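First the structure, which I've put down as structure tokens, then a few questions once you've had a look.
Only one protein chain is missing; all other protein chains are in place.
After this line comes chain A, so read on.
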Amino acid sequence: MLRVGAKRLLGLGLGHRAPALPGAAAGSGAAAVVVRGYHERVVDHYNNPRNVGSFDKNDPNVGTGLVGAPACGDVMKLQIKVDKESGKIVDACFKTFGCGSAIASSSVATEWVKGKPMEEVLSIKNTEIAKHLSLPPVKLHCSMLAEDAIKAAIKDYEAKKTRMAQQDSESVPDEKAADA
């Protein structure tokens, strides 16, 4: 069902943002799109979406990155699940409303962050994503969005951790007082 949801989610995006070649009609099949200029990796991520979904935002081990592209009104949500002890990202998922390139970029991002420590994923650059997907210059901002989403997710997780640590330290004096 998730897959269906993902296809519908992606379907509108890809159909709308087919590359601006003459005759590139919205809603044409995936095969036609390959001929017209989407790299096969982008089409692959579109047809076989990985990691589409949502984690519980309030889960303390989850960091949520929510970013938007001003030029096209795209929205991208990227979530990471972090193992507290090791500081490694054990799982990631995304939800993107936008063009095929934006969807593929966020999909690649979720694949690349899985199993890596947080500090390492901060060094993932949009140029690497763009190169992997052979994004044309006009779509480079999509990969930038994915890079920003990763950073935002990590920032959110760190902020959450700090907040919870603060809450813990605030509650300890009360306990001491109760014991005493």
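We adopt the following convention: a residue touches a chain if its C-beta (ideal position, glycine included) is under 8 Å from a C-beta of that chain, and two chains touch if they have at least 3 such contacts; residues count from 1.
As a convention for this text, contacts and distances are computed from a predicted model.
Missing chain, UniProt protein name: "Iron-sulfur cluster co-chaperone protein HscB homolog isoform X1", from among "Thioredoxin domain-containing protein", "DNA excision repair protein ERCC-8", "Coatomer subunit zeta" or "Iron-sulfur cluster co-chaperone protein HscB homolog isoform X1". One of A:His45, A:Lys81 or A:Lys95 touches the chain omitted from the figure, and that residue is A:Lys95.
Within the whole complex, the absent chain has one touching residue among A:His45, A:Lys81, A:Lys114 or A:His141, and that is A:His141. Seen from chain A, the chain kept out of the figure touches residues 5, 8-9, 12, 15-16, 26, 66-75, 77, 95, 97, 141, 144-145, 148, 152.
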